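Note that this complex is displayed minus one protein chain, with the remaining chains in position.
For subunit A:
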Amino acid sequence: MRMITRLAVAAVAAGGMAAAALAANDSAPADLNDPVSVRQHMMKNVGGSMKLLAGMVKGEAPYDARVAEAAFRAMNNAALGLGAFFPPGSDAGETEASPKIWQDMAGFKAAIGAFARDTAAAAAARPADLDAFKPVFGKVAGNCKSCHEAWRVKKE
């Protein structure tokens, strides 16, 4: 029981650290009535998690398995929710979402699905040390590149 409590405290602490890092990354709150605003907010949070993980890869912070797990879980949450915020008609205005998304929604959802799977696996992997963590990080980071390669249009 003590063990479980300690684990729960550790998890909450790690989650808190991740949340703090994420919060620091958010400049403006999302407009919940605007799917573009919501999905951009979610992507910024994903960026915040990546920053946390990359800092450990780069040696700016010591590797901490709890931080890694919390950040992967935060990304997984975004991956699971993201797909709901690309309704028809949300391809206009201040968005870098590629029109291809609405031409091939199944392909786009498959890409988000891969991101959800990889982040879930990364969180479950609980790599013991930095060397074990690096390939797990690399696999998740590959999702950022491949998805933005196919589904985003740079506007500025």
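We take it that contacts are C-beta pairs under 8 Å (C-beta built on N, C-alpha and C of every residue); 3 or more make two chains touch, one makes a residue touch a chain; residues count from 1.
The rule we apply is simple: contacts and distances are computed from a predicted model.
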item: Candidate names "NADH-quinone oxidoreductase subunit D", "ABC transporter permease", "ATP synthase subunit b" or "Cytochrome c, mono-and diheme variants"; UniProt protein name, chain not shown; value: "Cytochrome c, mono-and diheme variants"
item: Hidden-chain contact residue, picked from the options A:50, A:80, A:114 or A:130; value: A:50
item: Identified contact with the non-displayed chain, of A:94, A:129 or A:156; value: A:156
item: Sole contact to the chain not displayed, among A:66, A:109 or A:148; value: A:148
item: Hidden partner interface residues of subunit A, rising order; value: 25, 47-48, 50-51, 54, 58, 96, 99, 141, 144-149, 152-156
